[in-house]
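The structure is given below, and queries will be raised subsequently.
Other chains of the complex are left out, but the ones given are in their true place.
Note that the chains take the letters A and B in the order they are written out, and that residue 1 is the start of every chain.
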Amino acid sequence: MSDLLQLGLSNLLSPMVLSFALGFAAALARSDLDIPEAVGRAMALYLMFAIGFKGGAALAESGGGGKVLLDILAAGLLSALLPFLAYGLLRAFSGLRAVDAGAVAAHYGSISIVTFVTASQFVTAQALGYEGHLVAMMAVMETPAIVTGLYLARRALAKEGGGRTAGQPFFSKELVHEILLNASVVVLVGAFIIGWATGPSGMAKVKPFVVDLFNGVLCLFLLDMGLLAARQLRGVRALSGGTLAFGIYMPLVGAVAGLGLAWAIGLGLGGATLMAVLGASASYIAVPAAMRLALPQANPAVYVTMSLVITFPFNVVLGIPLYFAAARMLGFQAG
Amino acid sequence: MQTHQRKKVEIVVERARAPALVEAIQKLGATGYTIIPDVSGNGRHGKMGHNEVLDVYRSTMIIVLAAEPLARRIMEEAHRLMENYTGIVWLSDVEVVRGDHF
């Protein structure tokens, strides 16, 4: 137990998590501190490019083969299934409307890249490695949950008798685009392939950029995320207790599912921790965008608040060391 | 310089819906449109921000010059397309020089 505390503390006392706290506190105090949106988006791009490249380069070094593809498929399946669980829990305990429950469920089946990136630094700080193709698994997990969530919400809308919904195709052209080719999927997968194709010689060329700067940029980016999360805090007032609780217990459920998958496909301790984080984290960029396109009836204030204001901070501050401790306790082995 | 009476339709709408509106404007036969890409505001649906990280809280302003009948059709269609979305639309009078352009 004291070991768990110690882990939590070492996570809390990293410059990254403290930067997040700084941003959160600044926004709470209504400071006008603001990171220009263009720069925030550029930092996000950088982090995705770097994490993708590092994953690809790691895979190139370790070799991979068919096992990698199977793992990726399995991750996609997890993303497609988690929303059923989430939807069931929401309908049973939260009092959310069906359409909102479907939308929220999609977010929790999907993933948060920033949470993963933060966790990857935590893992590295424990002197652990992780399987390079986890990045590809993450990329694949963005999307399937959207399909499941939409299916659940639209089924409910149809029952309520929305003649209007009938006219709508299940997948509009824009939606398919948004789902398969959104910026984060393209950069993650693209950089992953580039890292894999150019291997160690490619890595030698870009290491100062892709590796050395990583932590520092992550600090500023988490500062920005802290500002962002705290500025959406007002959304919390409109949510019921059951809904808010979901934002805390669903990550735990997702983490367990992630650990189960990690066990099934035989990941090491670092990889299992990250897999738990993928299960636990919820999207707040890609899925909201898809929901506005395809499910405008759902209330964005609900799903954005839950994933960004409740679950994201929970995971970054407490979840990551917790999932790591759980993975270690369950006997996952270092690299 | 002789001028011609035309109407100007202005629309403020959340980002996710802007492409659908622009498509409709073109289909209805407008000769063009102008977009102010990033505006913020407040209305029945609450606050929208500019330079927002979250695209769901951003909005866009669209300006279309057209002859009155087309302008009114655009206004009507815009209303239809903004159901379930954050947005407003209004109409006003303008004078243009090149009547053949609008």
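What we mean here is this: contacts are C-beta pairs under 8 Å (C-beta built on N, C-alpha and C of every residue); 3 or more make two chains touch, one makes a residue touch a chain.
What you see is a predicted model, and the numbers here were worked out from it, not measured in a lab.
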item	value
Stoichiometry of the full complex in this file, given that only one copy per chain type appears	A x3, B x3
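Methods note: only the chains that are shown with their structure count from here on.
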item	value
Cα-centroid distance, chain A relative to chain B, in whole angstrom	35
Residue numbers on chain B that touch chain A, as the complex places them	14, 16-17, 19, 46, 51-57, 84-85
In the complex, chain A residues that touch chain B	36-37, 40-41, 174, 224, 228, 232, 284-285, 288-289, 292-293, 296-297, 300-301, 304, 308
